[in-house]
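Report on the structure given below.
A protein chain is absent from this complex, but the other protein chains hold their places.
A, B and C are the chain letters, set down in written order, and residue numbers restart from 1 in every chain.
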Amino acid sequence: MTHAISLRIGPATFRVGSAWPGPLRDLARLYADYPAPLDAIADYTVRLELAGWARRWVRPSIFITGDHGLADAAPMSLAHGLLAAEMGMNLQMALGWRRHLLLHASSVEKDGRVLVMTGESGSGKSTLAAQLGERGWRLMGDEFALLDLHSGDIFAFPRLISLKNRAIDVIAGDVPASRLGPMLRGTAKGDIRHLVPRADAVARMDEGAPPALLLFPRFGHAVDVRPVAQGETFMRLTQASTNYVALGEPGFAALTRFVTHVPACAIDFPSGDEAIALVEQLWAEAL
Amino acid sequence: MGGGPLSAALLVAALRDPASVERLDAAQWNGLIAAARAERLIGTLAVRLEGRAVPETARPLLADARLDAGREARGALWEADRARAALASLGVPLVLLKGTAYAAAGLRAGQGRFIGDLDILVPRDQLDAVEAALFAAGWEWVKPDPYDDAYYRRWMHELPPMIHATRDRMIDVHHTILPLTARQTPDATAMIAQAVPLDDDLHILSPEDRVCHAVAHLLADGDLAGGLRNIWDIYCLIADLPDPVPLEARARRHGLLSHVRQARRLADALYGQRRLRLTSWDRIVLRRLLARDGWGRETRKLLRFAFFLRSHWLRMPPLMLARHLWTKWRKGHRPR
Amino acid sequence: MAALASKLSDQDQMSDQTPQQDDDRADMAVPSRRQLLMGGAAAASAIVSIRPALANTAASVLNCTIPVPDPAKGNVHINPSGQLVPAGTPGAFPGTGRSFTGEQVKQAMRGRPLPGTSYGQNQAYMNYIRRLQSGTSGFTCYASLQMPR
Partner (left out) sequence: MTTANYYRAEPQEALVMRPLADIVLLYHRPSGRTHMVVSPVPEILDALQRDGGGTAISIHARLARDFDLGPPDEALAEIAAHLAELADLGLAYLK
């Protein structure tokens, strides 16, 4: 492929190839301060290919593929090239990662312990993690949390945070432009702008820590807190993990230890501010 | 544009001579891994490289692949056990084929192998009973399309594929090993008669028939998709033959002698000592098999398409091919 | 899961000991002659098997589309219950010739009709999508949108 870049996010190294230079220029700028890959051997190859032979000139659009791919993947406009590259990397992790139990969850760390938040996209887990990341917590990831199969610690996958729609105004306002990606309008999930995690979160991305609290956030509802039983927590986490079944018994043991050690609550909140107050209160109670 | 040497060549060299990987640089490792994943040989490669000096960053990746392969084999054996339980009441000899058979018998060809669907061979006259028993045990048709169904029943060597409702695993029930229309007509009854029991229910083909089946599946039927994996199977199966002589006679009996000889040459050229003389047709097949670049992408598209057409051609006589393609074309099948 | 949950609600505490760490067999000692909950012969299943959530999360990290109907099926129409019928069957809807995105189908599952469809068309298309089976294009995308079965 004419253009290529290697980068490391947490424990995973990616080789991203592209038929166009644009997406890789954005990646190079936004991932500039990330610790470099140990060498050029990549855990995964991502390919941003032409979505059809005419697509180089006529309405250029990208077909995302790589070591792992989805036949049903929708072509994406070149204007959303950075998002396509991020999705390509996420897809390799979702379909291929085996070194940790992969949870579709955001995670932040404070005082050496980790708060994990899981829920469908649109539940607010990513925005909440991004906000906490700007308020003294160390952001570990807004999309994937890595549960270590031996220690039970959570490890970071601090990819670029994807701020969606309203969250862009809430957060982008008070962060330096150098930490912001281009405004991507009209993607399948609305407007998206990528935010680079803070410098210390990037520098400390290899530091794991034990989980202390699991939350199931739900944006847009009256404030409410409900404990979630271990059985239901276990079931919901197996559905929020793309590699639980693939890991076999080590996955079973790691998830069983997690649900028997980490208290879980469902929290509803109408807006970000209530959410942060609620989280800080529950965090204090959990310790 | 190709991104370094053809990665498939790197993959074949690494399987043939594992020590050679110690001379690879990072770019070549990336090509090797991309090709191994695209050809679904990453597990086989990882098992083959166990104990070799590999770069620090490649070690966890290969370890993951070995663990995956182990779980893959267990999943395949569990499917075989479920099929055994479903068919136990019929008293039908259940012959495992391909990957599941190699894993069940602990053959070298099964080590690290990607397995995927469960393939079984049953006597043709038991097909309806087997189909009913599988339905009762929770399997369903994958594609309930009447045209495909009739086509499969009349011309194909197997039932239409079935999938288990809750386990999401597929099963292919064969009553012979080549489409009825293919020129070669292997003797499935003889294969079942010579099958080797693994335990009181499950059987696998005899050593010679295992080679013949793998060859039939690859050369006579396939468009060589997964060819590198199939030839690796054949290379291992031939190497494990207690005595090479009976293979020729068995191949002749199944009408596959020329194909078995070609497979032997290809296996030797890719994975062996590379001493056997190749025909020009062999070289074309090898060019098709090695058509993958350093990014894991398929290259030589025209050559690949030619083999795609060939696979349909081999499957049925010309007149029927025209009607089949016309029906599919009318129904909107466009080769992607 | 609902069946299991209902059984849980009136299930008294299994055993009050704290969950052991790594001992292989939990001790089934039961202090008193406890009433073992019997839901009757037609008891809802007391076993829920975990299924791979691969599609569920994979496609949520990637936009996907569902062609209605699968172009490989040729020019067929869709009857109200979502089955493919020969073109021109009365009461059936023509295929759209376009694909719906995962997001649009997810909204439709929550009541907002598929864009550009009449009420009847939307019902027929959603029934078609619900009947998708592995091997038909769009199945992985659809499987990924469902809550755990």
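As a working rule, a residue touches a chain if its C-beta (ideal position, glycine included) is under 8 Å from a C-beta of that chain, and two chains touch if they have at least 3 such contacts.
Here the structure is a predicted model, which means the values were calculated and not measured.
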* **Omitted-chain contact residue, chosen from A:154, A:235 or A:262** => A:235
* **Among B:59, B:74, B:274 or B:287, residue touching the chain not depicted** => B:74
* Residue numbers in subunit A that touch the chain omitted from display -> 229-232, 234-235, 238, 244-245, 248-249, 252, 256, 259-260
* Structure fact -> Contacts from subunit C to the absent chain lie at residues 4, 7-8, 11, 13-15, 19, 24-26, 28, 30, 33-41, 43, 45-50
* Residues on subunit B that touch the omitted chain in the whole complex? -> 71, 74-75, 77-78, 81-82, 85, 138
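Assume only the chains that are shown with their structure count from here on.
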* Structure fact -> With centres defined as the mean of Cα atoms, the chain at greatest distance from subunit A is chain B
* Structure fact -> Most heavily contacting pair of chains is A-C
* Structure fact -> Distance between the CA centroids of subunit A and subunit C (whole Å) is 25
* Length of the line joining the C-alpha centres of subunit B and subunit C, rounded to whole Å -> 32
* Structure fact -> Note: subunit B residues in touch with at least two other chains are none
* Structure fact -> Contacts with two or more other chains occur in subunit A at residues 246
* To do: Spell out the residues on subunit B that touch subunit A in their complex, using ranges where they run on.
  => 1, 3, 26-27, 29-30, 33-34, 37-38, 55-58, 60-61, 64, 67-68, 71, 74, 295-297
* Using the touch rule from the top, collect the residues of subunit C that touch subunit A in their complex. => 1, 4-5, 8, 19, 21-22, 48, 50-54, 56-66, 99, 101-103, 137-141, 147-148
* For the complex, which residues does subunit C have touching subunit B? -> 49, 51-52, 71-75, 133-136
